[in-house]
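Structure in structure tokens, see below.
With one protein chain withheld, the remaining protein chains of the complex are depicted in position.
Right, subunit A next:
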Amino acid sequence: ARRCRVSRARPPAWAAFATMNRLNKAQKDKVKRFAAVADADEKTALAVLKEVRWDLELGLETYFTSPSSHFASSNVDAAALEKTYGEYRAADDTHDDDIIDAAGIERLCADIGIDPVDPVILNISSKMEAKTMGAYTKEEFFRGMTRMETSDARALKSKIPALRAEMDDPNIFKRVFEYSFDFAKEPNHKSLPLETATAMFKVLLDGRWALVDEWCAFLEKDGSVKAVTRDTWNQTLEFSRQIGEDMSGYDPAGAWPYLIDEFVEHKLEQKS
């Protein structure tokens, strides 16, 4: 490969490209993985990884716990963002904090051409790191839009197909899935009320898991299940990925949550 001579006068895009070329395979790999898991662009990924001396775990941890603006790419026009935020935020006197409330979110969804229960909204919310359903704070809104490199509804609308496609990546989907638990529950509660949980299961897993409706019906069946814990939520995804419809390969003596044990028993009873 020809050596590229890097001069200071090169525009940023070139610099990134050139820098990427100077990385070894392992490092390139890490950049790609970081970008996928953290859902950041490769430029950001690179910057972070260089800071943490290529410790991928540390990099991810730092990225998620630090204010994201630290690593934000400067591709987005702050003024435009401000304007967009203003279009959707709640009127001054309706809420204590400066937020886009449920009504505003609904309007936003309409403007970007999606159903409010479209799973892609969860991807979007996860990029914002929105703490709870039904409200986006200004910080959250800015963070998400910056990450998606959009500054208005029109741009976001055009990004929708990509945001959808992204969810087919198993790592990204897992992140969004696990995030959705916190997103959907009450901030001061530990578990997700059953009704919300089953609704969320269906939004996320419809079309991805043949048994999602059966699973929800099972949970609702005898009335003794009132809420879904985080562990059961997370393990449901694993279950949907690892175990086939015939329940083969399932080890009841394993560490699966007890509700899943019961579901499998129920399915096997049905079979016989």
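Definition applied: a contact is a pair of C-beta atoms (placed from the backbone, for glycine too) under 8 Å apart; a residue touches a chain by one contact, two chains touch by 3 or more; residues count from 1.
Here is the rule we go by: contacts and distances are computed from a predicted model.
The chain absent from the displayed complex carries the UniProt protein name "Cullin family profile domain-containing protein", chosen from "1-aminocyclopropane-1-carboxylate synthase", "Cardiotrophin-1 isoform X4", "Cullin family profile domain-containing protein" or "Glutathione S-transferase". In the complete complex, the hidden chain is touched by one of A:D29, A:D115, A:E195 or A:D231, namely A:D231. Interface residues of subunit A with the unshown chain, by the touch rule above, are 190-191, 229-232, 234-235, 238, 253-255, 257-258, 261.
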